[in-house]
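Note that one protein chain of the assembly has been removed; the remaining protein chains are unaltered in position.
Chain lettering (A, B and C) follows the sequence in which the chains are written, and residue indices restart at 1 in each chain.
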Amino acid sequence: MADVIGTWIAALLTIAITSLAWKDQPVSKMANHIYIGVVTANSIVQAWQNIMNVGINKILAGEFLYIIAILLGLLTYTRYSKASFWVYRYPIALVMGIGVGTSMRGLVGGSFLDQIRDSFFQLAVPGDAMTSVNNVIFFVILLSSLSYFLFTIRAFRSETAMKFSLLGRYAMMGAFGYSFANTIATRINQYAGRIAFLLIDWLHIAG
Amino acid sequence: MATKKHFLENIPIGIYFLLIIGAMCYIQIYPLGLPIPVTEMTKATYRTVEGLNEGDIILVDQGYGAGTIASHEPGFVVVFKHAMRKGLKLVICSTSVEGPLLLDSALAKIRPESQGYEYGRDWLHVGYVAGGEPAYAAIIQDFTSTFTMDYEGTSLSGMPLAQELTAPTFEKIAMVYVQSAGGDVCEGWIRQSAVRYDIPMIQQPLEMMVPTILPYFPVNCQGILNGGIGAAEYESFAGLPGEAVKLSDMLSMGGLVVLIFLILGNIGWFIRPKGGS
Amino acid sequence: MSTSRTYKRQIPLALTFIVGMIVTFDWFISWDPLQSLTTTLMNYQIVMVAFMMGFAGVNLVYLHSRRIQRSMSENKLYDALLSAVLLACLFIWIIVGVGLGMGSDQYTWLFNTFNQSLSATAYAATLFYLASATYRVLRIRSAETGILLLVGFITICANIPLFKAYFPFLGTIIVWISDGLVKYSYRAITIGVGLGGILMGVRTLLAMETGYLGATEE
Partner (left out) sequence: MELIAGRMLDLVTLIALWVVAIFLIFSKRDIWIRRLPALDFIEESVGRAAEMGQPVLAQGFGSGSSGIQSSIAPQIIAALSVLGHVARICARHGTQVVALMSSESVIPVADEVLRTAYRLEGKLEEFEARKEEMMPWVPNQANKVSAINALRPAAHIIIGAFWHESVQIAEAASAVGAVQIGGTGRLYQIPFFAAICDMNLIGEEIYAVGAYISRTPEMLASIATTDYFKVISFALIILGTLLATMGMSGSLDALFKW
């Protein structure tokens, strides 16, 4: 019984949210408000499980240093007090430092050095004209796109250099076309999932 | 903007939407079952999993929410099934708050017990993990110092698979499989596991995010599944048909309608009499 | 005044710098104490961020309780009802999820019925905005949009199994596009974004990006 009611509610909510694309009206507004409430609540519930798993359980098991983590976590809520707002800065400063350090150290290898290392093209592949031509094209695409993002180097402001970087802009536009079309595929896929739900689980038409 | 639009540009948007929905419903009821051509990228993903040895451990970030379940769940199911065929072990965590709650639906399609897979020995689920990139680094450095219990609240100390993951965890993981709708998540995992420890990695981002992961392929990321399309290809290439193959017919029909309207709109725009600037 | 400034501003900024440096050098130096310190810091981070996820809830309570009051006084009853329902959902979900546990049948039912259908549809419904944009706005206005449209057109075709099955050459073209055009033009963007991210880190650790400290006074 609970399943049947659940399916009906889910189906009606699906339709209500879809209608939002058409026009903003009372029913879709209600669905939207429920949505915000339940999504926020779920993330709080999951966060709670995380605090238990990574923090409180360890304290119970005797790792008392994790009391500091819990305290720091609680201190974040001082941001709602005007007088002791500054206390909030301690945990956020730690979070910021750890986050920045973690991403910075990985960016050097991941988005700089490894990217260069993977860009050494063999421009003349013996006996494979097609690959050679492609490699020359890709080499030009990469360099021209890269030169498009030079803003403070005067040498790259000559007319030829600007034309070269314009080539990069065109290449990127092509890449955006790919991305755009892929987004359409993503959304159709997701909507297909909803239609499958409506037709199979709710209306039992197809299967 | 002053010129009048040609009627081809002015078909009421409601009719257009109904056509999309109608076409997709129609094909769901009367499916075509078209063959799915498999791209090189999907084959590379398949080969990465196929190249692992029996007993190897895969770390899975089942980081999808309900919003992208149609694209991601088939990808999770098919890789899990493939891993079972190969005798691989799976450790599942999730960087999405909705991920852990969606696992049951995927497990119902996988049914690990049917292959003799035992929870705690062959696979494990620790649930959601907050904290972003530092969290991935913590997991990959020392799994057992980060987690104390699994998603259901059972202590990890009694689970043989968890005990295999003591520090240094990165030496014990044979592959990382990331599924996410967040770019920071995908690239964060690449940096903390693939760049740092050269652990083989496959990813299933959404179709729209693939371009941002492509620069890492194949040096840091050995395989990319192109969202739901990639999952469908994997299903047919691995011979493990599932949900994604079914959805791909709807993708065909929906895409076709969008394509037709794109062409109509442009034709209308071209033949519209242009006045002034 | 100056001591309060030290506590309220300078120590937090110094903390960011020190912690950032510790975490950064852990990548390059193999030394067990350093490694266990960073792992602990990262575990702390998980707990702190988990706590911060509660902010969204507090903000909602604050915003919507005010809205209920205002709507009631202006006699907009439906608006008040909307906010009330939102808050009711928030509390019911948290009580059931934390009280009975996330794995409980009750919470699973709530999640599968509400969260799943709403989230899935909210994202999927963007399809319609996207579709209407493709139809009403996407035009060959210039060489740039022409290229964008051409590649987009080929990609939509290649994403449709129907076409790919009958026109095998689409497969070859799409591989050229994705593994060549897209990969290398995005690589230029990746390099730029990566360097920009590092510089953002440098500025943060040097206390030049201090927005995260909140209110600018003091």
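Criterion: a residue touches a chain if its C-beta (ideal position, glycine included) is under 8 Å from a C-beta of that chain, and two chains touch if they have at least 3 such contacts.
From a predicted model like this one, the values you see are computed outputs, not experimental measurements.
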Mind giving the shown chains that are in contact with the missing chain?
-> A, B, C
Which one, C:Arg5, C:Arg70 or C:Arg203, makes contact with the chain that was left out?
-> C:Arg203
Looking beyond the chains shown, say which of A:Thr14, A:Gln49, A:Thr76 or A:Thr183 touches the absent one.
-> A:Thr183
Taking the entire complex into account, which one of C:Tyr7, C:Tyr78, C:Phe91 or C:Tyr129 touches the absent chain?
-> C:Tyr129
Contact residues on chain A toward the hidden chain run 20, 24, 32, 36, 92, 99, 104-105, 108-109, 112-113, 115-117, 119-124, 139, 142-143, 146-154, 157, 169, 172-173, 176-177, 179-180, 183
Note that chain C touches the absent chain at residues 24, 27-31, 34, 55-56, 59, 123, 126, 129-130, 132-133, 136-138, 141, 144-145, 148-149, 152, 189, 191-193, 195-196, 198-200, 202-203, 206, 208-209, 211-216
In the whole complex, what residues of chain B lie against the chain that is missing from view?
-> 1, 183, 208-209, 211-212
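The rule is simple: only the chains that are shown with their structure count from here on.
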Which word fits how the chains touch one another: line, ring, star, complete or other?
-> complete
Max Cα-centre separation from chain B goes to chain C
Chain whose averaged C-alpha position falls nearest the assembly-wide average | A
Chain A and chain C: spacing of chain centres that average the CA atoms, whole Å = 5
Distance from the CA centroid of chain B to that of chain C, rounded to the nearest Å?
-> 17
Per the C-alpha means, the centres of chain A and chain B lie apart by a whole-Å value of 13
Residues in chain A with touches to at least two other chains are numbered 21-22, 42-43, 46-47, 49-50, 54, 98-99, 102-103, 106-107, 110-111, 115, 175, 178-179, 182-185, 188, 190-191, 193-194
Shared-contact residues (touching 2 or more other chains) in chain B = 17, 67-70, 98, 100-101, 129-130, 132, 134, 137, 146, 151, 153, 196, 207, 210-211, 215, 229, 251, 254-255, 258
Seen from chain A, its contact residues with chain C in the complex are 2, 5-7, 9-11, 13-14, 17-18, 20-22, 26, 29-31, 33-51, 54-55, 65-66, 68-70, 72-74, 76-77, 79-80, 85-86, 88-108, 110-112, 115-116, 119, 134, 137-138, 141-142, 145-146, 148-149, 168-185, 187-188, 190-191, 193-194, 197
Under the touch definition given earlier, write down the residues of chain B that touch chain A in their complex.
-> 14, 17, 21, 24-25, 28-29, 67-71, 97-98, 100-101, 126-130, 132-134, 137, 146-149, 151, 153, 187-188, 190-192, 194-196, 206-208, 210-211, 215-216, 219-220, 226-229, 246-247, 250-251, 254-255, 258
Complex contacts: residues of chain B adjacent to chain C | 9, 11, 13, 16-17, 20, 32, 34-37, 39-41, 65-70, 98, 100-102, 104-105, 129-132, 134-135, 137-138, 141-142, 145-146, 151-153, 167, 196, 207, 210-212, 214-215, 217, 229, 232, 248-249, 251-252, 254-256, 258-259, 261-262, 264-266, 269
